[in-house]
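This is the structure I want to talk about, given as structure tokens.
With one protein chain withheld, the remaining protein chains of the complex are depicted in position.
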Amino acid sequence: MNNPPDVSPDPAEHEEYAHNVAKHVKGYLIVGAILLAGTALTVALSYVDFGNSKTNIAVAMLVAAIKVSFVGAIFMHLAAEKRLIYRVLIFTGVFVCALFWLTYLAWYNPIVRH
Amino acid sequence: MDSSTSLETHHDTHHRAAAHEEHKLGWWRTYIFSTDHKMIGIQYGLCGLIFLFFGFSLMMLMRWQLAFPGQALPVIGNALGHLFGPGSMPDGKMTPEFYNSLGAMHGTIMIFLGIVPVAFAAFGNFVVPLQIGAPDMTFPKINAASFWAFGVGGVIMLTSFFVPGGAAKGGWTSYAPLSVVADTGPTFHPFWNGQTLWLFGFVFLITSSLLGAINFITTIIQLRAKGLTWMRLPFFVWTQFVTAFLLVLAFPPLEAAIIMQIMDRVAATSFFMPTGMIVNGAPLHISGGGSPLLWQHLFWFLGHPEVYVLILPAMGITAEILANNSRKPLWGYKSLVFSVLVLGFLSFIVWAHHMWLTGMGSTVSAFFQTTTLLISIPSVIILSAFFISLWGGSIRFNVPMLFATAFLPMFGIGGLTGIPLAFNSADLYLHDTYYVIAHFHYIVAPGTIFALFAGIYYWFPKATGRMMNEFWGKVHFWPSLICMNVIFLPMFLQGMLGMHRRWYDGGQGWNVAGETVWGQTGFQWNTWISSAAWIMGLAQIPFIINFFWSIRHGKKAKENPWDATTLEWTAPSPPPHGNFLSAPVAYRGPYEYSLPGRDVDFTMQSEPIQPTEHVRRTEPEPEPVHA
Amino acid sequence: MFSLALINEFLGQPPNASEHGYQIDHILEFCHWFMGALFVGWSAYFIYVLIRFRKRRHPTADYHGVKSGISTHLEFSVVLIEAVLLIGFAIPLWAKRVNQFPETKDAILVHAIGQQFNWNFHLPGPDGQFGRRDVHLVTNSNPLGLDYNDPASKDDIVTMNELHVPVNRPVIIELSSKDVIHNFALVHMRIAQDAIPGSLIPMWFKPIKTGTYEIICGQLCGLGHYGMKGTLVVDSPADYQAWLKERAELSGTQAAAPAAPKTANPSGQPEGKPGEPAQSPSPSGL
Partner (left out) sequence: MEIPYTVNTRPDTGLWNAKVGIWLFLASEVMLFGGLFSAYIFLRLDAEPGMWPHGLLNVPVGTMNTAILIASSVTVVLAWASLKMRRFWAYWWYMLITILCGITFLTVKLVYEWPQKFDHFGAFIKQEALEKYEPYLGNHHLEEKGLAPRREITGHLHNKAALSDPNIKEYDIALDPVNADPTNPANDRPHFLYQPSTDKIAKIEKEDVEYASMFEPRHSAYFASYFTITGLHGLHVLGGVIVFTYFWLPIGSKLYKRNPEHLANRVEVVGLFWHFVDLVWIFVFPLFYLL
């Protein structure tokens, strides 16, 4: 490739568009930094003794959940997405939870003889 | 509708020209590697029907063994023994391994290579874009990829019959640990064995379904014609929409389970194997620590929604044909739509009703019993609405209608017998007996298969431009109806006697099968059932001949041979690439039959509302367009 | 309840032989009557409609169709009946099955261990103690891996495919499996549970009729699944004592060997031997 491909964006409309996106770039960098910090935090917290391993897991999952919500909200634009996509994701979320929760229940309610 | 929903894009002129070029596609691109939804639908349909017939043939073989256990199969027995290799049918006598292979593959093929491809992929591909007035699926290439993934999966499944040891033997449910220890050992190849191939085949089938389903949903959301609001969608489109969601969300957990089972078989992990197993008299050299029930949970998390995948499209087809041939609107359209949505939602949280006897305590089983009974309510509503729709109609009994009407009571019997299964204390008695076999076959065989036949007869003219023969259609219908019932009704009796499924000897060695009911012993009923199954095989011949003959020689069909109302009937028969000559617009609901004050008894969706028209109160409000 | 029972008998259900069995049968009967009513009602309607509204009889369709709310009532009654069956019968019944096991001292306690394709039974013997079992001790003559060095195992009774229990006493069976999943189904006792490797699932029933019954393996477990049959003998108390005595003598003399299987079932040669000739398609009866 020699020269950058020549493009002529639609004048007025695109100006505004590009401007909008440019505004976000800084945000993306900040989120990247937060995520890195979060990673460091996870590692650090895993060496803190919270009493038992269940609590440790819960804490680590909490940090992970926060990180994930940043990725989702900012990188994947879920902070401002169309309604349709929210609906799809809400259903998915419900069913994943059902999978986890009900399997868990079934697992821990076996027939036992007293 | 405001003008912004217009289909026009600024590229339009350019693309028109491109579309023209595409007409000159070569034979391969048109018929084999096509990306046109109609051709893909037809490909799916043909392959699916062939698999359906193949799955049925496996069962006809098994029915010999069940009726005459241990006797050599006459005429073709020896040849089959050679075809399927040693260990299958030496001297024409079926071995238990081969019986188990046939059973597992019958279930797998019927469901995943027969019904799903025909009911969902074929009809969905062919009909849905036409019914919503779209030029094609949103992602034509992915659509083709979906078909080819299906093809690869099918070929792998078929190949597995011919590897040493034969095809998978663990039932279509492939319960671990049986499925993990099956087909292993010195006489089996570590990779080329039935069970491992079954797993790999499945990965492709799942991929195929996922790609297809994503495409369907996107198409229905994005490509509906102008004016075709959600509440104006034909019911068939709704059922496909919900079905696609079931596939997208329920298949992946099974895929996860399949991957784990592959690991268990190929990499010697023990996801599904507990510690301390003794197989063949020797402790297994595995790390253990896994759980057999994990497989069942993940399997049925798909397995139950899957059965609604088998029935919803059938309900959709039936709805179209009932409305068309009773010449009146479907009764309770809104409640139908609502019921389908509820059905889809609930189907995700009932799966453990297949696992009542796995040691489930009282809390969890109470939960799953409740949800299972709840899910029967929308089914009741749908079926009732169909029945009520007939009242006041002017019913034409053409072949599609015959099959569609037969669907109703057949599904009814199958559904009703699901009710005792839903109570774990009653299922305690019925679990894994022929009662269960009868329950679900009534739904999928005389139920779904009849709906598929109805759909084939109904949309055949759209796909080919020719009608299928009515007379031979009736010759197909009546014997099929009778045989189906002679096959499956006695199975309820066998189940009540206590005869269990997957019995290679048909119950011959069991006392419970020696008891008499309705004048025959449980075992003797097998002869009736098997004979009916073979006669039904014969009854399919008129259909097969009719089908292929009519493609070339059937009576020429007009655009709208059934005087139907939905958008697919405004396109030419067969529709060209791009489907419609001009973008269709919908002005009204899908089933405006016998609208008062008209001189014809059908009013197409694309017909604008006349100023003089007395607008029906029940006509659903058009949905507001939200940005 | 006698009249209700007819429908199950009509459909071929064999007579019940356990104390709780009639409750299982009742719920099945209710279901069948309920289904029958719906079926007959709708069928009558259906046939009527197909005849009454066929094109020749009724050339123009009525755009509006049914206006009454009858279907709502119908659906509501379906919900109601299902709710009654569920809350009134099914849930309490299951709770009784799995939460209220009889006291061990009143009951016969048996371990049933499935294997391809036999049922092994382990009874504690007079001392009421189960001997230790260990997978590493499993041999052909010691299919359960019973540790004969354990004092508790000295008087234990191990049988294959044959289980004796006395009539009118609760029997608790704890199920497990050596290899794959089996299902311990007693059709006449109206009871069944899975036998799953790695877990121990208890079930119980109280036989009220003496006799000989089949034990069915209800879960596909390999090529011999169809022949995995056991025999349940419900003895009178005297016969049971006699049987116990006979067994006790046997286990005294052959300390290290279990009682020989009485039935000639295909002895477990499971998956992995495809070349092996098939067993006789009908395993000999009792």
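When the chains are written out, they are named A, B and C in that same order, and each has its own residue count from 1.
One rule holds for everything that comes next: a contact is a pair of C-beta atoms (placed from the backbone, for glycine too) under 8 Å apart; a residue touches a chain by one contact, two chains touch by 3 or more.
Model, not experiment: these values are computed from the prediction.
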| item | value |
| --- | --- |
| In the full complex, displayed partners of the excluded chain | A, B |
| Residue, one of B:G92, B:P252 or B:G303, that touches the chain absent here | B:P252 |
| Contact with the hidden chain (one of B:A145, B:L158, B:M231 or B:A268) | B:A268 |
| Hidden partner chain, residues of chain A it touches | 1, 4-7, 9, 14, 17-18, 21-22, 24-25, 28-29, 31-32, 35-36, 39-40, 42-43, 46-47, 49, 53, 56-57, 60-61, 63-64, 67-68, 71-72, 75-76, 82, 84-85, 88-89, 91-93, 95-96, 99-100, 103-104, 107 |
| Residue ranges of chain B at the interface with the undisplayed chain | 2, 4-5, 7, 9, 11-12, 15-16, 18-19, 134-140, 142, 210, 213-215, 217-218, 221-223, 248-257, 259-260, 263, 267-271, 275, 285-291, 294, 298, 301, 578-580, 582-583, 625-627 |
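Note that only the chains that are shown with their structure count from here on.
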| item | value |
| --- | --- |
| Distance between the centres, which are taken as Cα means, of chain B and chain A, whole angstrom | 36 |
| Residues of chain A engaged with two or more neighbouring chains | 110-112 |
| Overlap residues in chain C, where contacts from two or more other chains coincide | 98, 199, 201 |
| Footprint of chain C on chain B - complex, ascending | 65, 69-70, 86-87, 93, 95-97, 100, 164-166, 169-171, 175, 177-178, 181-188, 273-283, 288, 291-293, 326-329, 331-332, 357-359, 361-362, 365-366, 369-370, 373, 376-377, 380-381, 384-385, 387-397, 405, 408-409, 412-413, 416-417, 419-420, 423-426, 428-433, 492-494, 496-498, 500, 502-505, 508-512, 515, 517-518, 522, 593-596, 601, 616 |
| Residues on chain A engaged by chain B in the complex (per definition of touch) | 83-84, 91-92, 95, 98-99, 102-103, 105-107, 109-112 |
| Residues on chain B engaged by chain A in the complex (per definition of touch) | 221, 245, 249, 253, 293, 297, 301, 348-349, 352, 355, 359-364, 367, 626 |
